[in-house]
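As you look at this complex, bear in mind that one protein chain is not there, while each of the others sits in place.
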Amino acid sequence: MHIGLIGASGRLGTLVCENLVQQKLTFTKIAREDLQNIPSFMQLLQHVSESMIILDISLPVGTENICNIINNLEEKNLKQIKGLVIGTTGHNDRQKQLLLSTSQKIPICMVSNFSKGVYLFEEILKAKTSQGLTVTELARALGFDMAMTEIHHTLKKDAPSGTAITLAEAGKIPAKQISSVRVGKVVGDHSIHLSADSESLEIKHTAHARKLFAEGAIELCKNIYTQAPKPGFLRKEDFFIS
Amino acid sequence: MHIGLIGASGRLGTLVCENLVQQKLTFTKIAREDLQNIPSFMQLLQHVSESMIILDISLPVGTENICNIINNLEEKNLKQIKGLVIGTTGHNDRQKQLLLSTSQKIPICMVSNFSKGVYLFEEILKAKTSQGLTVTELARALGFDMAMTEIHHTLKKDAPSGTAITLAEAGKIPAKQISSVRVGKVVGDHSIHLSADSESLEIKHTAHARKLFAEGAIELCKNIYTQAPKPGFLRKEDFFIS
Amino acid sequence: MHIGLIGASGRLGTLVCENLVQQKLTFTKIAREDLQNIPSFMQLLQHVSESMIILDISLPVGTENICNIINNLEEKNLKQIKGLVIGTTGHNDRQKQLLLSTSQKIPICMVSNFSKGVYLFEEILKAKTSQGLTVTELARALGFDMAMTEIHHTLKKDAPSGTAITLAEAGKIPAKQISSVRVGKVVGDHSIHLSADSESLEIKHTAHARKLFAEGAIELCKNIYTQAPKPGFLRKEDFFIS
Partner (left out) sequence: MHIGLIGASGRLGTLVCENLVQQKLTFTKIAREDLQNIPSFMQLLQHVSESMIILDISLPVGTENICNIINNLEEKNLKQIKGLVIGTTGHNDRQKQLLLSTSQKIPICMVSNFSKGVYLFEEILKAKTSQGLTVTELARALGFDMAMTEIHHTLKKDAPSGTAITLAEAGKIPAKQISSVRVGKVVGDHSIHLSADSESLEIKHTAHARKLFAEGAIELCKNIYTQAPKPGFLRKEDFFIS
């Protein structure tokens, strides 16, 4: 497997490169100019003898560019691309439309957080209990009220975090019940507080180092490469485990 | 509904009585001598005009005595007893056999912890995620290792707690991975620690006051009374929610 | 010791009464009408043969009324009152002036939170480390940034809590770094998060049951009664420990 990396110069991109080197995986950094037209992309593709997964952790415009390239590649070249993993969020309607058409050509997997623990957290909230209710529904039926706190470093600009929003959706927690704390160098803590009379439950995820997001992204690429799914939108649920 | 309470003088029993008074529910304390033979029990039953749920929070021998009584009651008297809720553990084989025969006469519900939060905790660990794995199985498949800590007051004699053992079974956590702490006046904390590379998840239940166990026991009795199930062993899952 | 209780009908007042009964301590509920003038108060005082501590957990106006009474009591009647403990906050300037003059007649102790753990928490933040810095100053000098989260039940109206404000002052945490969560039935959680590069410290207080505030108030009254200090404003630090 060869990784084509869009967004290599970003914070996550730098960590992905470091990790790919450590794992001795071959990869190519795909710059904006490589995506300008088919010839530029073909020039880059020439140097890659293996089949590849493209990992896009840039910005929505990066997603747009790679989709435009893929939609216009010749069949024989398209065969070399085994999947597109997108860790970018905030695509506009045109870009979403473009993703839809591209998904008919290659498998696409969209993931807002590459941490396995956050994925597990989301699965917990939506998991089915013995009576058919989800965990979240059972908690409410038993009289538990729910709220969330999320803590990140002081340089984080958005609040609440994207992960908090995803988890709140899974747990049916209203937006006003999410509290954001910005302090020091915290990589990422997300806690759901469940409270009933005289008892409480807390489910808490702690990201200890940013590199786990890089490792998660690479493992997802590997799993998709190995399982070689057909074109279409992939459920991330099917590829988080090898 | 009338509650027949076996074990009224114990720590939990005292709280149950207080709570029954607060809720203005009628109840009868059933002492050991009331269970000695049918006539003694009938004498006690005479004063109860309503149909009743029997709540046994005594010791295994209490369970044995009430089962012997029930098995020998005349049909018309048996009708008055709508269910038997047992919060006692540690029954021997003969007592289990007795429970089996009694369950053919009245509905029996056996519960090791009357807290709704502990019940939710257990359900979480066994809930089915989107791919068909349980939460516990998914955690392991994603590379998370699991351990438990439980903290109780210094007067608690057994370690690990019965609840810890139940949760460890639900989470397939080996006994040697349960750590018990005995400190101060802690009512009951149970935490499951999930650890993978650079991230961790913790699920923690805190019992803030012992009265929640009394309230949970009474609510379970009410739910069984209302739903009026047929004789047999009841799944506690079906009666924790009203 | 006899307790004169102002504010007996409030939430905390009810618990104080329950606890006084449990501890077999004698007490008198002092109503608003008892404080209208000296004769009404004297009528009430007649029935109390012991010397007493007055515990005011009403509203600022209650504090005002008792101060007016005390300031106008005859010397021989004043002797019966060994101290005034005030758990009310939000006094206006006139009321503060009144407290000052009253403190020349009897010992007064003002406490915003009757929990021993919150008192310990505050002491921790202000304690002197080996080099002469306070804990808070040392934390900052070592590069730790600080923030606070406080969690209370959904019926609590003020945010942040008075306790959070007191702790934030002790820890020199700016008001905007306090996050308030209102969920379920939480009695009161206060956490200070200290974050530096790749490590964090958390100091967390949990109030498990409201009765601890009642117990703390009564114990403070007892300690003042036993130590019999001179008139003046007492430091709560001197009376939290018996």
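Letters are used for the chains, namely A, B and C, taken in the order the chains are written, and counting of residues starts over at 1 for each.
The working rule: a residue touches a chain if its C-beta (ideal position, glycine included) is under 8 Å from a C-beta of that chain, and two chains touch if they have at least 3 such contacts.
Quick caveat, the model's predicted, so the values are computed rather than measured.
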Considering the entire complex, write down the shown chains that touch the omitted one. A, B, C
Chain not shown: contacting residue from B:20, B:35, B:57 or B:146: B:146
Candidate in contact with the missing chain, chosen from B:51, B:80, B:112 or B:180: B:180
Per the touch rule stated above, subunit C touches the missing chain via residues 115-117, 119-121, 123-124, 126-131, 134-135, 138-139, 141-144, 194, 196-209, 211-212, 215, 235, 237-238, 240-241
Pick out the residues on subunit A that sit against the missing chain. 187, 206, 208-209
Please identify, in ascending order, the residues of subunit B that touch the omitted chain? 144-147, 149, 151, 153-154, 177, 179-186, 193-198, 200, 209
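The criterion applied here is as follows: only the chains that are shown with their structure count from here on.
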Nearest whole angstrom, what separates the Cα centre of subunit A from the Cα centre of subunit C? 50
Distance from the mean Cα position of subunit C to that of subunit B, given in whole angstrom: 40
Would you please write down the residue numbers of subunit A that are in contact with two or more other chains? 144, 194, 196-198, 200, 209
